[in-house]
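Got a structure for you, written out below as structure tokens; questions coming shortly.
A protein chain is absent from this complex, but the other protein chains hold their places.
Then we have chain A:
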Amino acid sequence: MDGVAQLQKQLVDYTASLFQEGFLDEQFNQLQQLQDESNPDFVVEVVSLFFEDSERLLNELAKALEQKTIDFRKVDAHVHQFKGSSSSIGAQRVQKVCIAFRNYCEEQNIEGCLKCLQQVKHEYSLVKSKLETLFKIEKQLIAAGGSIPT
């Protein structure tokens, strides 16, 4: 019982810190609220889709920005998708970089775009590892017989 209480606290505190540090926003709460006994893995499923999709987009972006003649519309299209998906799961810091990224696309600013690509890769890897940690704590909690506090 002690173990469960501890894990619950750990989970609550960790989640709170992610919000405080701006990694996650209200939309992530919305996702959690859509999860219930009939859909117990909803958040993990959506976030997993986000990981897959993001990795694909990052590859496409890297490729597009390596071209001799950069097709900024193509780059922008990928960033638009990335902005959308990060917004849909509440990955706030990723979304913010995408907004700046799109501005550079509009200006056809190569340096700005390359800088944003690095930034978005960085923010993405941060939020990915944070979410993976979050899910690990949840798993431990459930394995210890506890339930995820709503």
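Note that contacts are C-beta pairs under 8 Å (C-beta built on N, C-alpha and C of every residue); 3 or more make two chains touch, one makes a residue touch a chain; residues count from 1.
Everything below uses one rule, namely that contacts and distances are computed from a predicted model.
Remark: of the listed names "Response regulatory domain-containing protein", "Palmitoyltransferase", "Long-chain specific acyl-CoA dehydrogenase, mitochondrial-like" or "Proteasome subunit alpha type", the one matching the undisplayed chain in UniProt is "Response regulatory domain-containing protein". Interface note: of A:Gln8, A:Gln27 or A:Gln119, the residue touching the hidden chain in the full complex is A:Gln27.
From the options A:Ile89, A:Leu117 or A:Leu131, the residue with contact to the unseen chain in the full assembly is A:Ile89. What chain A contributes to its contact with the hidden chain is residues 27, 30-31, 33-34, 39, 42, 45-46, 49-50, 53, 80-81, 83-85, 87-89.
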